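Working notes for the structure below.
Complex shown without one protein chain; remaining protein chains in place.
Just so it is clear, A and B label the chains in written order, and each chain counts residues from 1 on its own.
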Amino acid sequence: MKKASDIITVVEKTTSLARLRFEPSEFGRFAEKVEAVLSYVAQLNELGTSGIEPTSHAVEVGSALREDKAIRSGIDEKILSAAPARDGPYVQVPKVIDSE
Amino acid sequence: MPKYEPVIGLEVHAQLKTASKMFCACPASVDAQPNTNICPVCTAQPGTLPVVNRLAVEMAIKAGLSLDSQVQRRSIFARKNYFYPDLPKGYQISQYEFPLCQGGGLEMLTGGAKKTVSLIRIHLEEDAGKLLHDFGHEDMSHVDFNRCGVPLIEIVSGPDMRSPREAGDYLRTLRNVLVYLDICEGNLQEGNFRCDANVSIRPVGQKELGTRTEMKNLNSFKAVERSIAYEIERQSNVLDGGGTVIQETRLWNDAQGRTESMRSKEEAHDYRYFPDPDLLPLIVENEWIAKIKASLPELAGEKAERFVSQHGITEYDSLVLTADRALADYFEAVIAAGAPAKKAANWIAAELMRELKDDERGIAACPIKPGDLAGLIRLIEDGKITGKIAKDVFEKMFATGRDAHDIVAEMGVSQISDSSAIEAAVDKAVADNPKQVEQYRSGKSALLGYFVGQVMKATKGQANPQMLNEILRKKLA
Partner (left out) sequence: MSKSSARELCSKSAAELSTLLKKRELSSHELTRAYIDKIERRNKELNCYVLQCPELALAQAKAADERLSKGERLTPLTGVPIALKDIFITQGIETTCASKILKGYVPPYDGNASSRLKSAGAVLLGKLNMDEFAMGSSNEFSAFGPVRNPWNRECTPGGSSGGSAAAVAAGLTPLALGTDTGGSIRQPAAFCGIVGLKPTYGRVSRYGVIAFASSLDQVGPMARDVRDCAMMLSAIAGHDPMDSTSIPQPAPDYAAALVGDVKGKTIGVPTEYFVSGIDAEIGASVRAAAKVLEGLGARIVEISLPHTKYALACYYIIAPAEASANLARYDGIRFGHRAKGPHELTDLFKISRTEGFGPEVALRIVVGTYVLSSGYYDAYYLKAQKVRTLIKNDFLDAFGSCDAILAPVTPTPPFKLGEKTDDPIQMYLNDIFTIPVNLAGLPGMSLPCGMTRDGLPIGMQLIGKPLDEAGLLNIAYAYEQATEWHKRIPVL
């Protein structure tokens, strides 16, 4: 059973990884809910699954390959017009320092 | 005896020359106004889904077959999750646990010998967009999504390289293979062929690998070699100073000639890879692979063997000439224009390669047409010019792009093969140098060279050397 402080740390880290943030006043209750769900789903460990193939895809068979034909969407402007911050043809974001 | 052995592995991302993107029908072309090659799929509008480009798969298989890599019957696309403005979905569709190709190797010539660099894997993935920073806004960056979704293959080598030069040779050879297959433009500066280098060092004799750093922002072959050299030295200094090398990503600063630690991030990347449920497992049946194999151009290795058996050139020359498809084609064009194979091989491998040494464009930068090079070689074979003069003519051909005949006529350097003219010159040389004649006749046979020199001087180097030699020996006897 995880210690309360462990759970808080784990949930904090995961929340940050998911690019979310909570007010300190709400965070405790949120972490409790996360823990409730994680504890519930951990019951799968009761089941033996050695030798069982994982279902990584809902549909296994088929071949959905597309021919290499370039088609312009014709709606670049419509797409760009939805951007909250824009500068001419570009979408604007806060300055990015590091490159990936 | 060096203290440390460098261990280098390279990760190459090559953009595939498809017409459309990897998962949508947008044009994959580079030269376009910003944000004009975009659609709901590659800008990750809600509700959109990816569909795999068949030609991209084919190109990746071509690469795999040419690099001796095992094409897997079943491979899986996976999501690589992270947040970044140039990554609209918040994940990149790549391949993780089950890549399209496993293993492989690339044979190259390095330091005058053959070496095979092993490959770990080749997989398909999509490119991200571009972030631009220099727009006069201090606190804003701009995003262009044109490049989002362009198909890439990632080729991961084993940690087999041991010097910056080997890394450079590997990269050049790999680039040539991909250009050979017509699946990638292979231009580092333009960014359609990218390289990250993993570098570590270990004390000579140690089996375990040292801690490695990853280097990015390598925009030319030179940058790759220089940055690796720098990093090897930097790591050596760290170890010599009693420190430990930190595992990190470093950016190459070309202007300053050094690598720099990327500003530390709050957390290391946890990409949370999992199979992409929007895509089916990629199944590649043997029939398809066979069809692709049949359509491949003659692979470098086969071509090299054929050059040896068909054209009778040395294995070494053959490897040099087949490393680059365009170079191999050039060689065969020169032969087709009438030059004997061995001579053509010598001229190309030695003279031409020397002239082109520093030009990253390789044979594409050669101003001498194959027919003209053949013409030059024919002039030598027919005794119209001497081999020595030919080198001067060659330099002029390279500088001007003109053909040999024109230049020879202009220089007036046609070889003199008229025996009476040579005899006359020899007679004069003998008459002008009685002392040397006596010395020669009394045993100093090396002085033959002196007389050769005198006659060559008088004939502006145009005397046919064999004929001159014969006549001299006769007259001096």
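Things to note:
Please note the rule applied: a residue touches a chain if its C-beta (ideal position, glycine included) is under 8 Å from a C-beta of that chain, and two chains touch if they have at least 3 such contacts.
Note that this is a predicted model, so its numbers are computed, not measured.
On the side of chain A, touch with the chain left out of the figure occurs at residues 10-11, 14-22, 30, 33-34, 36-38, 40-47, 49, 52-59, 62, 64, 66, 75, 78-79, 82-85, 91, 93-96.
Even with one chain removed from view, chain B keeps its contact list with that chain: residues 40, 43-52, 79, 81, 83, 85, 88-91, 139, 143, 266, 270, 272-274, 276-280.
Please note the rule applied: only the chains that are shown with their structure count from here on.
Centre-to-centre separation between chain A and chain B, using Cα means, comes to 41 Å. Touching chain B in their complex are the following residues of chain A: 13, 16-17, 19, 56-73, 75-76, 79-80, 85, 87, 89-100.
Against chain A, the residues of chain B that register as touching in their complex are 18-20, 25-29, 33-40, 43, 45, 51-57, 76, 82-86, 128, 131-133, 135, 137-145, 216-217, 251, 262-263, 265-267, 270, 275, 277, 279-281, 283.
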